[in-house]
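Complex shown without one protein chain; remaining protein chains in place.
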Amino acid sequence: MKKGGFLGVTAAVFRKDTSSEIRTRYALNALFLFTVTTLSIILFSFQSSTVPVQVHAGLLWVLIFFAAMSGLSRTFITEEDRGTILLLKLSTISTPVYYGKLLFNVLLLIALTAILTVLYAMVLPGFIVLSVPTLCISLFLGTVGLASASTIIGALIAKANARGTLYPVLSFPIVLPLLLTVIRATTIAMEQEGWDAAMDEYRVLISYILAINAASYLVFEYIWKD
Amino acid sequence: MTLVQLTASGLRKDFNRRPVFSDISFQLRPGQTLAVAGRNGSGKSTLLKIVASLLSPTAGTVTLTVGGNEVPARWMFRHIGMVAPYLHLYEEFTALENLSLIDRIRGAAHTAAEYEKLLAMVSLERRKHDVVRTFSSGMKQRLKYALAWMERPGLLLLDEPRTNLDADGISMVRSLFEEQRRDGIVIVATNEEDDAVMCDDTIEISAPRRGGMPPPAGEGS
Amino acid sequence: MYQFLQDNSLYLVLAISLMGWAGIFFYLKRLGARISRLEKQDKS
Partner (left out) sequence: MKVFQAILGFWLTAVILCAFLFPIVPEITRWYEFPVIPGLEQKARILFFHVPLAWTSVVGFVVSVIFAIRYLRTKKLDDDIRSSSAAGLGLLFCALTTITGSIWAKFSWGSFWNWDPRETSIFVLLLIYGAYFALRSSVQEDDKKATLAAVYAIIAGVTMPFLMFVMPRIIASLHPDPIINTQGKVSMNGTMLTVFLSSLAGFTGLYFWIYSLTVRLARLEFKRSSEGE
């Protein structure tokens, strides 16, 4: 990229998506409603019974996973549905579009995860964390990985029909290794002190993030064309 | 504006192994204009998309050279301005925002004065702070012209150029067209005789018939 | 009879497996021949 530079264009795509989201609230509304409904369902079903730690860790990530599934495909689908993707194609190459949208999804999911976790901890007193740093690191890495996988699958799904059902179906086997690892890391955060107790899990998560992003970088060009 | 030269050779496109058109070749030098004619569904838009490298052909090549150097397909957009019915704007943004956002994504940064000038050219200066959703289809079409014209592209692709435009709009398109043909290339896909006669050349595309089957439906003209 | 089958169940399983394999084998061979025939038809 000569003019504007790669980073500049990526930032421009990101800015366009952010201000579009603020104007239309396609994803935000869906995510907000999703959070409220699922949390209240969990609250009603648990009442005051105590549940083991692993269940909390698992449940939290089930929430985050489905939230990602309901919100993160929008950024590509709206471009495709409204026919604005051609305008983008006539304006830039694939890579900055991909990274702009990835950045948007990552930040959206990080914000969502933060809110979800705080709400979850407030509403369910059984959610006790021994090591807050471990929790934060796991949530962060898990969210980045989940957002990365969701973004490339979202780009795929935007080109297909029957997207609503297909999105979780395609994503689940891809993110399962990530989910299992991050659930384990979250469990460790609730059981052990010290930020490095889940070091192995961090390594797996980081290499997952690197691998999925490298693959996405290589294949996105092919989704983008045609 | 940079001087560009466009060569298309042996272009052919199949949809699901059914040919839309085949063996289309042409060469355009700066100052040349070409009209693409054909029935509805004959693949005029498909041809334009292929020339803009938005779609890859089943066979054949499109080469764009700038100052004698060939431009790789993924960078072609830099020299292309396109106006087409299937090209949509960001409706949640204002006219001005559409210009500046796309400008940034293109990696360029025109000044506010230049945006004003463009909007004045397409007579939208009074509505520049209104979101595009509230625009009439003619106004959207005008804004598309402003977007296509912003970079002063070497190659201008117009699909159904007068869609939704009033007499004023059509004369604006005319003057753009004349301006562009001084040292740039224009390709117009059209059904209207008036548009075709403006151009130096016309190519007529029709689906290669196979056993009397009608050409595939669905792909808009 | 039942006793005999139970004592020699291993051989029973063996026999079934062998028959199954033979079935698959000859089915595949026939399929291959049929595909070759179709390919020849298509060429000519």
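A, B and C label the chains in the order they appear, each numbered from 1.
Criterion: a residue touches a chain if its C-beta (ideal position, glycine included) is under 8 Å from a C-beta of that chain, and two chains touch if they have at least 3 such contacts.
No experiment lies behind these values; they were computed from the predicted model shown.
Looking at the complex as a whole, the chain kept out of the display touches A, B, C. Only one of A:122, A:169 or A:199 touches the absent chain when the whole complex is considered: A:169. Between the chain not shown and the residues A:8, A:83 or A:177, the one that touches is A:177. Within the entire complex, the positions of chain C that touch the omitted partner chain are 10-11, 13-14, 17-18, 21, 25, 28-29, 31-32, 35, 38-39, 42. The omitted chain makes contact with chain B at the following residues, 15-18, 56, 210, 213.
By the touch criterion stated above, the residues of chain A touching the omitted chain are 54, 149, 152-153, 156, 159-162, 166, 169-170, 172-178, 180-181, 184, 200, 204, 207-208, 211-212, 214-216, 218-219, 222-223, 226.
As a convention for this text, only the chains that are shown with their structure count from here on.
Chain contact topology: the protein chains form a pattern that is neither a line, a ring, a star nor a complete graph.
Each chain gets a centre from its C-alpha atoms; the one nearest the centre of all protein C-alpha atoms is A.
For this structure, the chains sharing the highest number of C-beta contacts are A-B. Distance between chain B and chain C, defined via averaged C-alpha coordinates, is recorded as 62 Å. If each chain is reduced to the centroid of its CA atoms, chain A and chain C end up 49 Å from each other. Shared contact sites, meaning residues of chain C that touch two or more other chains, are absent. Taken together, the chain B residues at the contact with chain A in this complex read 52, 54-56, 74-75, 77, 80, 82, 84, 86-93, 97, 101-102, 104-109, 147. Interface residues of chain A, counted against chain B in their complex, comprise 1-5, 8-9, 12-13, 15-16, 19-20, 23-24, 82-84, 86-94, 96, 221, 225-226.
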